[in-house]
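Only one protein chain is missing; all other protein chains are in place.
Going by the order they are written in, the chains are A and B; count residues from 1 in each one.
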Amino acid sequence: MSDEQVKSLEEIFEARIARDEKIEPKDWMPEKYRKTHIRQISQHAHSEIVGMLPEGNWISRAPSLRRKAALLAKVQDEAGHGLYLYSACETLGISRDELYEQLHTGKAKYSSIFNYPTVTWADMGAIGWLVDGAAIINQVPLCNTSYGPYARAMVRVCKEESFHQRQGFEIMLKLCNGSPEQKEMAQDALNRWWWPSLMMLGPTDAESVHTEQSMKWKLKRKTNDELRQQFIDQTVPQADLLGLTIPDPNLKWNDETGSYDFGEIDWDEFWQVVKGHGPCNKERMDARVGAWEKGAWVRDAAMAHAKKKENKKLKEAV
Amino acid sequence: MSNNNWPLWEVFVRSKNGLEHRHFGSLHAADADMALENARDVYTRRNEGVSIWVVESSNITASNPEHNGELFEPAQDKVYRHPTFYNLPDEVKHM
Partner (left out) sequence: MQNKNLFHYILGIADNSLILGQRLGELCGHGPSLETDIACTNISLDLIGQTRSYYQYAAKISEEDKTEDDIAFLRLEREYKNVLLVEQPNKHFGYVMGRQFLFDVYHLMLMQELQNSKDETLVAIAKKGIKEVSYHKRFSTDWVKRLGDGTEESNQKMQEAIDGLWRYTDELFQLTDADKAMVELGVGVDVSKFKEAYYTEVTEVLKEANLTIPESKYFTSGGKKGVHSEHMGYLLSDLQYMQRTYPNMKW
């Protein structure tokens, strides 16, 4: 194909997206579109899978049977969401194994918030309330993104996700209405998870490299800073309701903007974690790689058995 | 690393009797039995189905979007296939 032909195809393609048409797997697409989508969808999938670990850390220690079941179901959903997203990504011509390989070698990124440790039960509440809250803000607009398989996966994810945040908030509520020790546990969790949750919505617009292109392809509907503001504005009243204090002395309602002003985010910390030097980066990767390697003989066995069965069937048919 | 990867399967679920099976998504499995079991655990854990089909993705033949013009556009102007093409007097009801 000549450069000119590609250019005209690209124009047609962009026009389709501008008309809100969906792009489907076998449609022609610019290489950059494919690559960007593989990057974003897989990053999203990896975040779900790595995100199972900090919460999985508390399944065996959940304080009641009801909480244990809810937490198990939630972590299981995250596996499901990872699976939907990997499947969507695979329609772009890359296998799940290749995607895992990228994760395991550190080539692919995942949400840096999962590199923080879960040190008390209250962290299960804080993660559901704050981390899932921030994730939902990010995800809901994606139900309408331009790539069909991604949009469909997100519809399913968002539908299932709705119980996650409520589950987390309920845990916090119970702690805040409980003993002084429990309330302190809740405040401590908020103190530790607040800033990482704000960072989770991505670098500031000035620093964000992908925003403009992503807006055009409907991979993004609002900028990182807009999403962050939305998150803060919706979360502060919830903290009030819980009787907890947001750990930001500069947080203040601004009548003019109709939003909360907030303090400086420590972006050095953000980049340190993104670059692999957070408190649990190594542990998370060790767990993922370990599970994958320890499972190799199981996956091989299943394939070998399937082939044996197939051959037996063929022999019987002859 | 092992190259013995489980193939991809497409999952179709009937949400309740009377409805058709609908494409729900895909998953990996070593064989058809495992694909069915995995589909049950992945796609019907919120009571979404009463029947599941699985088919290995590589067994699906799909039309090529590049042929969409010749495949689908000729049907666009065959308006006489639709009831609204025919003009009837208002007195004729229920037809």
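What we mean here is this: a residue touches a chain if its C-beta (ideal position, glycine included) is under 8 Å from a C-beta of that chain, and two chains touch if they have at least 3 such contacts.
From a predicted model like this one, the values you see are computed outputs, not experimental measurements.
Novice: Hey, which of A:16, A:34, A:68 or A:216 is the one touching the hidden chain?
Specialist: Considering the complete complex, A:68 is the one touching the chain left out.
Novice: Of A:7, A:32, A:166 or A:305, which sits in contact with the chain we cannot see?
Specialist: Within the whole complex, the residue contacting the unshown chain is A:305.
Novice: What is the set of chain B residues that contact the non-displayed chain in the whole complex?
Specialist: Residues of chain B in touch with the missing chain: 6, 27-30, 33-34, 37-38, 40-42, 45.
Novice: Just checking the interface: what residues of chain A touch the absent partner chain?
Specialist: Touching the chain left out of view, chain A contributes residues 49, 52-53, 56, 59-69, 72-73, 75-76, 79-80, 82-83, 86, 121, 171, 174-175, 178-179, 181-182, 287, 290-291, 294-305, 308.
Note that only the chains that are shown with their structure count from here on.
Novice: In whole angstrom, what separates the CA-based centres of chain A and chain B?
Specialist: Measuring from centre to centre gives 28 Å for this pair.
Novice: For the complex, which residues does chain B have touching chain A?
Specialist: Listed in rising order, the residues are 1-2, 4-6, 8, 25-28, 30-31, 34, 42, 45-46, 62, 64-66.
Novice: So in the complex, which bits of chain A are touching chain B?
Specialist: 24, 26-28, 76, 80, 83-84, 87, 90, 95-97, 101, 152-153, 156, 160, 296, 299-300, 302-306, 309-310
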